[in-house]
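Comments concern the structure below.
One protein chain omitted, others in place.
The first chain written gets the first letter, and so on, giving A and B; residue counts start at 1 in each chain.
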Amino acid sequence: MTHPSEPRINNDLLRPLLLTSWRFYLLIALFGAFVLAGLVAWFSQMYFGFGISGLRWPVYWGFYITNFVFWIGISHAGTLISAILRLVNAGWRRPVTRCAEVITVFALMIGALFPLIHLGRPWLAFWLFPYPSERLIWPNFRSPLVWDFFAINTYLTGSVLFLLLPIIPDFAVVRDKSTGLRRKIYGALALGWRGTPKQWHRLETAMQIMAIAIIPVAVSVHTIVSFDFSMAPVPMWNTAIFGPYFVAGAIFSGIAGLIIAMAVLRKFLHLEDYLHPVHFENLGKLMLVMGLLWGYFVFNERLVTYYGNEPAEMAVFWRTQRESFAPLYWTMVICNFVLPLVLMGIRRFRTITGCVIASFGVIIGMWLERFLIVVPPLGAKYLPYSFGIYRPQPAEIAITAATFAAMCLLYVLFAKVVPIISIWELKAGEHPSPSLIPPATEEHPLGELHL
Amino acid sequence: MKAVYGLYPDGQSAQQAFNRLRAAGVATRDITVLSAQPMEDFEFGNLDKATWMWWFACLGGLLGMSAGFGLASLTETSWPMNVGGMPVFAWWPNLIIMFEMTMFGAITATVATLVVSALLPNRSRTLYDPEVTEGKILIGVENPPDGSIPDLERTLGSPLGARVKTV
Partner (left out) sequence: MAADLDRCTGCGACVVACHAENNISTVGAGQAAIGRAKHWLRVERYWEGDFPNVGLKFVPVMCQQCDNAPCEPVCPTYASHHTEDGLNAQVYNRCIGTRYCANACPYNVRFFDFFNPSWEKPLQLQLNPDVSLREVGVMEKCTFCVQRIRGTQIQAKAEDREVRDGEIQPACVQSCGARALVFGDLADPESEVSRLSRSPRGSKLLEDLGTQPKVNYLSRQSQA
C-alpha cells in the first residue's frame, strides 16, 4: 500500500477547500431547499398552532421525540468512538476521527433542536435555563428534561471543543497555503499556532483529558435521554434496562452514520488513498459487535416483559409483536440484527459496499426502534378506554426530512471550510521512527491489521 | 524582530542542529523549535513537557461540581416545591446535575489552560516560516545578541540538508 507523501497530503486534503465545483452549489441548493421546507413547516406549526402535527390524545410524543432520540444517538458516532480509539491509540483511527467528530457536533445540534420543535410554546424554552428571573423561579432539577438540558449542554460544549482543538494546527496549514482574505480568516482561527513542542504537548494533553472526560459524558447523555422514558410510569417504558440499551443503540447507529459519511466522502472527495477498505472493515466489525449487543438487550427487554406478564405491559408487547405495529417491529429486527449480522459476520461481505448497505439498514432500523419505543406504549396506557392511535402529518414528515437534509448540508459546508481528515495527525501517523518507539506502543500500519 | 534559523528535512538533522546550538552556548529556552507534527521521538520535541493541565482540569471539575451542587440545593431549598411527594432536596437527581457540571467544568478548564498557556503567549515570539507546513523542521534563535549571527549561521548550517535564513 502506498503512503502519500507529506506535500501530497496537504494537496489532497486541502483541494476541497481551495477548489469549488458546480456540484458543490447544486448540493447546497438541494439540501438547502429541504431545510427551508422544514423551517416553513416549523414556523407554520408555531403560527397556525401545534394541531397541524399528527399528535393527539393520548399519544403526545411522536415523530419529534423519535427524531430527538435518533439524532442524539447518531451523535454518539463521533466523540465516543474517536475518544475510545484515541485512548487505546489505534493507529487506523487517524483518518477517521474528524469525520466522526463532525457527525457528533452536527447531529447533536439537530437533535437538541427537537425538544424545541416539539414544545407547545417554544418561545418560552429559555425557562429551562437556570437564570435568576425577577421572581426567582428556577427550573425543576427533579425533571428528566432539565437533566437533558444540562447533559446536552455539557456534551455539545465538549464535543465542539473536542472537534475544534485538533483542527487548530490544520487551520495553520490552510493559513500557510492560502492567500488574501482566506489567509486572514484562517490565520485568526489558527489562534497563533506555530508548532512549538510546547504547543504540541499541551494540545495532546488537552486531547487526552478531553477524551477521558467525554466518554462518561457521552454515556450519561444517552442514559439521561433514556431516563425521559424510564422515569415515567408508562408500560414498557419504566424499565432499568433502558440506560445501557439506549447507549448501545446510540453507538450502533452512530457507527452506521459514520460508515455512510466516510463512504460518501471517499467517493466524492477522492480520498481513496486515505480511507482504506480496512477502515470500513474495522468499523464494520465494531458495528457487528454493537448489533449483537443490541440484539441481546432487545431479547432481555422482551423476555422479561413476557415473563412478568403484567397486563398493561402485555398490551404494548402484543401491539408491537403481533398487532398494528408488528410490520414495523419485524422490519426493525431485520434491519438491526439480521442484516448487519449476515453482512458484517461474513468476511466476504465486509467490503465497503457491504458496510454501506448494512449501515443504511441500521439507520432505518434504529429510527424505527425509537419510534416503537415512543409511540406504541403511549397509545396503550392502562385504561383501555383511553387507548389511541397516532398518524404523522405533513408538517412532521417535512421537518423529519429536513433534519436529514440539514445534516448533509452542514457536513458539505464543513468539508468545504475545514480539512475533513486531520492533516497533522495523518502526518504524525505516517512518520513513525521505528528505532525510537518501544515495541509495546508500535502502531499497526494501515492495511496490515488482521483481527 | 531579528532571527536566525535553519530548516531541516528530518528529525535527525534537526536534532544535530539543536545539539550544536546548545554546545555553542545558547540556552535551551532561547531556542525556537517549530514542526508540522509532534516530534516526540527526538529530544527537541520533548521540551516544555511538564504541565499543570491535569490539575487545572481537576480544579475545574471541582468548581463545576460545587456550582452544580450549589445551584441545585440553593434553588430547591430557597423556594421549596412539592412535586410528586419527592423530597425537596433530592440527592439522586441532583447527582446528575452535579456530574454534568463537573464534566463541564473540567472540559472548559482544560481548554482554557490550553489557550492561556500555549496559544496566547506566542504574541511576543513570532518567528515562523510557512515551509514548516511542508514538513520542514525549524530550529532557530530569536533576537540573537549582536555579532553572534555569523556564528549561529555556521552552527545551524552544519547538519546535512540544512537551509539557513536570517531575518
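Basically, a contact is a pair of C-beta atoms (placed from the backbone, for glycine too) under 8 Å apart; a residue touches a chain by one contact, two chains touch by 3 or more.
What you see is a predicted model, and the numbers here were worked out from it, not measured in a lab.
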item	value
Selected from A:L14, A:L30, A:I84 or A:L119 as touching the chain missing from the view	A:L119
Chain not shown: contacting residue from A:H76, A:K381 or A:K427	A:K381
Which of A:G73, A:P139 or A:G291 contacts the chain that the document leaves out	A:P139
Full-complex contact with the absent chain, from A:L18, A:A33, A:A188 or A:A232	A:A232
Hidden partner interface residues of chain A, rising order	48-51, 55-58, 60-61, 115, 118-122, 124-125, 127-128, 137, 139-140, 142-146, 149, 228, 231-234, 378, 381-383, 385-386, 388-389, 391
Touch residues of chain B, complete complex, unshown partner	81-86
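Everything that follows uses one rule, which is that only the chains that are shown with their structure count from here on.
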item	value
Chain A and chain B: spacing of chain centres that average the CA atoms, whole Å	30
Residues of chain B defined as touching chain A within the complex	11, 32-42, 44-49, 51, 53-54, 57, 71-72, 75-76, 78-79, 81, 83-84, 86, 90, 93-94, 96-97, 99-101, 103-104, 106-108, 110-111, 113-115, 117-120, 122-123, 127-128, 130, 132-135
Touching residues (chain side chain A, partner chain B) in the complex	6-7, 10, 130, 136-142, 146-147, 150-151, 153-154, 157-158, 161, 165, 168-169, 172-173, 176-177, 191-206, 209-210, 213-214, 216-217, 220, 224, 424, 427-428, 431-433, 436-437
